[in-house]
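For this depiction, one protein chain was excluded, whereas all remaining protein chains were kept in their positions.
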Amino acid sequence: MLKINNLHVVIGDEEILKGLDLEIGPGELHAIMGPNGSGKSTLGYALAGRDGYEVTDGSMEFEGEDLAEMEPEERAAAGLFLAFQYPVEIPGVNNAYFLRSALNAQRKARGEEEVDSMNFLKTVRASLKSLKMDEALLKRAVNEGFSGGEKKRNEIVQMAVLQPKLAVLDETDSGLDIDALKLVAEGINAQRDGKRSFLVITHYQRLLDYLTPDRVHVLSDGRIVESGGEELAERLEAEGYAFLEETSEA
Amino acid sequence: MNQTAQQVEKVIQQRYKAGFYTDIESDRMRAGLDEEVIAMISAKKDEPEWLLEWRLKAFHHWQTMVGPNWAHLNLPPIDFQKIHYYSAPKQKDRPKSLDEVDPKLLETFDKLGVPLHERARLAGVAVDAVFDSVSVGTTFQKELKEAGVIFCSFSEAVQDHPDLVREYLGSVVPYTDNYFAALNSAVFSDGSFVYIPRDTRCPMELSTYFRINARDTGQFERTLIVAEPGSHVSYLEGCTAPMRDENQLHAAVVELVALKKAQIKYSTVQNWYPGDENGKGGIYNFVTKRGDCREDDSRISWTQVETGSAITWKYPSCVLRGDRSAGEFYSVALTHNHQQADTGTKMIHLGKNTTSKVISKGISAGKSNNSYRGLVRMARRADNARNYTQCDSLLIGKTCGAHTFPYIESSNASAKIEHEATTSRIGEDQLFYCRARGLDEEDAVAMIVDGFCKEVFKELPMEFAVEAKALLEISLEGAVG
Partner (left out) sequence: MSALLEQLAPEAALAEDRYADIRRRAHQRLMQHGFPDLKTEAWKYTSLRLLEKRELGSGQGESAGAPEALPFAADVIHFDGGVLRNPPAELPTGVRLEPLDPAELVNVDYGDRAGAMAWLNLARFEQAWRLVIESTLERPLVLALTMPAGFATAVHPRLRIDVATGAEAVLIEQQHDEGAGLVNIVEDIELQRGARLRHVIHRRNAESIWVQRTRVSVSADADYRCHALELAGRLVRQDLAVHLLEQGANGEIDGVAFIDSGQHVDWHTAIDHEVGHTTSREAFRIMADGSGVGVFNGRIHIQRGADDSHSDLNTANLLLSDKARINIKPELEIYAEEVTASHGATIGQLEDSALFYLRTRGLPTEDAMALLKFGFAAAPLETAEPEVVRNWLIEELQAVL
């Protein structure tokens, strides 16, 4: 599904990712953990194709395609989804209209029929309901006036509607209370069908408690320094990121 | 119940503390303005020919101009032929040190709290004092000289550093700029000159005190500050005048030049006599202040606290020419009784990635009118330029006016401008809350006004901040009524 090889990413004059390797197979859920400033969000943005995140070396292959050659919308149409750590407010653009435009643009790019509005609304309503979000949000502007938690849940609603092949969730758990966290986790689990893959970027273990990741990676100073199973996340939680230094010295 | 207002008014009626007059013999030129008077001023100062020529050019240009009429001011006609353009305290020769200065003069500045002597040493501030048309003495000459800093009266600079003066005079504010700048260029009598050499941080705060003393006299000083690449300077300016029934004209020009990575901070506490509670007398203050961020990464910051003058017409501005240069303007303008103020700033963004910030606080009381007038212009080349402007007005009483006239112009599609303005009164609930906690009305008003102005006060050097706060309290006495 996703194959990242020796990825170097530079922002301005500063190299943030310094040779990152990562491979995610179909249906797998991987978690990337790491301290602040380790490059977690940079990875998400680089995958989605944000301006100013320059790939200077290495490669990112998504289903055999070179992501670096694709525009952000082409990556989306190919099935890559980024749930933003800070979802952007778009005043004046209504949520439902936005989501439908996005879905249809992706379908069009893939040569598929546009979705009819009845079916669209049905899907959206179901997603909203499962995340315990008010339907009135559909009529409001995208993320505008949403609470922090609502914004995060709204990302999961979008994921459910857009049905990506790979969802990259950038600190979707931060700022959520425990009930919202469970809802988000349920939203993610509901999408796990054995084919769809997930990359969960997080600072804490608590979301992983509900997700059972296949692999956990530790990102430090722009590289994956350790990989393992769920137990790695527990160890990080118990010992903190300080042990990384010992690891790198060792 | 409008007890609030009444009490505030009571608090405010206090006298102008700098309103005394010093009886000192002065050497004064006849009233009126013509080529002869200009030649006489120039001759008094023993000026080189080019400077006289420049003055005359300015005068001829001024004769073709008309006064500005766009400001929100009720401006009575000024008879320029009745004004004396030169007046100086009589002294045999230029004093070589402060010890030679007439003790009466020193006493005057002492009364004003201007530290010319020992206190100056304690305060660590170098002071140039300008009495009517001439500079009477500059402190700390020796220490400054060691650092390579030139800080002297404008007249001395013309004698001792003619090349520097000639290079920069009028390079920021040409004599053609506006009516009052042209007038000043023709008749300016003295002022301060500052030169900070390359990579030098001026070792102390520099300060000039302006005092208008003589009757029927106009004051036309000129300040020029040149900051060479990598240098820093902080400059303070204070102004006072005696209480008189007639209006007196003050038309100054201030030019700042900041070269590469240089920083200039210019602070003013303006306390010219504002006239009495019936609007009689007071200074007409028409000042052109402009800073030129001429080269990359330079920074100019204006801070002003304006409590005086019958009429204020003043827009300290920044021309942001160098890439990444920055301009700031922090202002508190308080008007009371019949005072009128039309003040603000111009931020002209020419270079790329230039930034500017404008914080303006206007307080109107009595029958006064207080206007903020500002211009933010993003020129076509000003890629990624940014401006943020906040102007707030506070109204005290029902007979004053508070106005905001921002001009916002953008020709660059990557520039961003944000402007916010609010107008409000001191809330009954705020006052009540303070009083319920045991503050009397006066203190409560002072505290609220101080809070309103905090953002600006924190930009002032410590001694000035204290003075500014006290000045505001005095100026506001009697405003609540």
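Read from first to last, the chains carry the letters A and B; within each, the first residue is number 1.
Throughout what follows, a contact is a pair of C-beta atoms (placed from the backbone, for glycine too) under 8 Å apart; a residue touches a chain by one contact, two chains touch by 3 or more.
Since we're looking at a predicted model, the values are computed, not measured.
Looking at B:L73, B:A147, B:L164 or B:A421, the residue that reaches the missing chain in the full complex is B:A421. Of the listed positions A:R50, A:K182 or A:R235, the one in contact with the omitted chain in the full complex is A:R50. The missing chain lies against subunit B, touching residues 70, 72, 378, 380, 393, 395-425. Where subunit A meets the chain that is not shown, the touching residues are 48-51, 71-73, 75-77, 81-82, 84, 87-93, 98-99, 101-103, 105-106, 109, 141, 158, 162.
In this text, only the chains that are shown with their structure count from here on.
Centroids of subunit A and subunit B (each the mean of its C-alpha atoms) stand 56 Å apart.
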